[in-house]
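The block underneath contains the structure these notes are about, expressed in structure tokens.
Of the protein chains in this complex, all but one are displayed in their positions.
Here is chain A:
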Amino acid sequence: MNKKSYFILLISLAFPIILLGCSLNSEDKIVSSTANIEEKSDELILAIGSEPETGFDPTTGWGRYGSPLFQSTLLKRDNELNIVNDLAVHYTISEDGLVWTVELRDDVMFLDGEPLTSADVVYTFETASTSGSVIDLNNISHVEAINEWTVQFSLKEAQSTFINSLINTGIVPKHAHGSDYAEKPIGSGPFKFVQWDKGQQLIVKSNPKYYGEKSFFNKITFLFLNEDAAYAAAKSGQVHMAAIPPAFSKQEVNGMRLEALQSVDNRGVMFPFVTSGETTVEGYPIGNDVTADIAIRKAINIAIDRQLLVEGILEGHGTPAYTVADGLPWWNPETTIEDADIEAAKSILEEAGWVDINGDGILQKGSLNAEFVLMYPASDVTRQSLAIAVADLIKPLGINIIVEGKSWDDIQKQMYSNAVLFGWGSHDPIEIYNIYSSHTAGEGWYNTGFYSNPVVDDYLEKALSATDIEKSLEYWKKAQWDEKTGFSAKGDAPWAWLVNLDHLYLVDVKLDIGQQRIQPHQHGWPVTDNITEWKWLN
């Protein structure tokens, strides 16, 4: 045997070791950045969230999830998701729902000592609506300052969900907002910015001038680690809190407890609702003849064993999902269905004329095979597992789901004509409108299945234009199921919602993270919503 064969042997041996090396590199980083933290009473080190790529400017999207830290908002939600005042002392909505008037507190200072006035609010919303970022403020016709402490928003159309713009948008100082604001933010929020090392960490300190309840902790460090590194950091006692995936939840970690926070961070299968034939403006095909059949969609909804998915894939850290907004104030509890019922699903298919003519185990209706593609983003292990498990759970029905892992770019081209494993979940009911209204059909990631139902549309419009929040809640619920129709699985079933993920955190046993609300679609930042309430347990 010559040198070459030894070389190959060496390569084959070294291969797994090199791979191991890659995954270990990220762990070195934390060691250097945190050096072994001592238990200082007013310092906190967290490895919970991903880094906000665009920085900390609310006019380009910072603070949509979780506390904006450096800025404060006009209104906010309390831990029960009720809307309460923050910068605002009072707000009124005109009869027609078009004019919103907000009165501000007169005692709020920015960090640099300048007072926060209506001019800053006007500036913030005008900048945000023209920033072309993720923030959707298209509905604002104009914002004006009535006097120093009063702001008036005029809308193009009545929109009850506009209140969420007031909840989510941190107010920036007009006098100190420039191109580098996103990297050196100042504001009126509970924390002041100290340092941001891109790709590594963010350090903040408590704002001594904050008008509200000040944070218990004087200094908080946010480490930006991937899941493996965060877990390793928690295991070695370098962080007080770490966000972890379900796979790590079975392991006990010394000095840490597992917090499983309920969420509406849901995962579900979106079915193309219309038959094939059309194409979008960009030329992508729309519709799928198999999933356009309501019997197929209903049968899948009824046959899936959601509890099994929760137990098997999420290690029990999740809940079965029936709609996009389970547990939120605008959720209709009647949408819950009996699932895991293969027999009922079979009879639905039989009544609709699906039979296995050629005996290959897959149903047919005329020349159509009960077969469609389910795409999932290849980078997401949970969605991959859900997609594979659903395909296997549905197989006994005689429906063949072909699972394909794709990049988001590929999914974007094919999502109008194939089922996709999507995830949503928001504290803003506008999401329901975006996913189910026929007006948003084919608009970006929204209603990609081209779902439309005039009755549902009507309820959605009414919910949007309602001036009374309570009234709007009722319409959101009716859009889901009004005893006759709706967009839930009982009605048209354009989606098969599968699970709500619990967001898992390893938390220092001595750390009290307060009463956490139902978490929206992001694992990480939303947990900071009540960060000023966090403290050490005695």
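Here is the rule we go by: a contact is a pair of C-beta atoms (placed from the backbone, for glycine too) under 8 Å apart; a residue touches a chain by one contact, two chains touch by 3 or more; residues count from 1.
As a convention for this text, contacts and distances are computed from a predicted model.
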Considering the UniProt annotation of the chain absent from this complex, which name among "Peptide ABC transporter permease", "Xanthine dehydrogenase family protein subunit M", "ATP synthase subunit a" or "Electron transfer flavoprotein small subunit" applies? "Peptide ABC transporter permease"
Sort through A:V172, A:A232, A:M256 or A:I302 and give me the one touching the missing partner chain. A:A232
Would you indicate which residue among A:E80, A:D197, A:D356 or A:D392 is in contact with the undisplayed chain? A:D392
Of A:D78, A:D112, A:D180 or A:E311, which sits in contact with the chain we cannot see? A:E311
Which candidate, A:Q251, A:T279, A:S347 or A:Q515, sits in contact with the chain we can't see? A:Q251
By the contact criterion defined above, which parts of chain A meet the unshown chain? Give residue numbers in ascending order. 1-2, 4-5, 8-9, 11-13, 15-16, 19-20, 23, 228, 231-232, 247-248, 250-251, 308-309, 311-313, 378-379, 381, 384-385, 387-389, 392-393, 395, 403-407
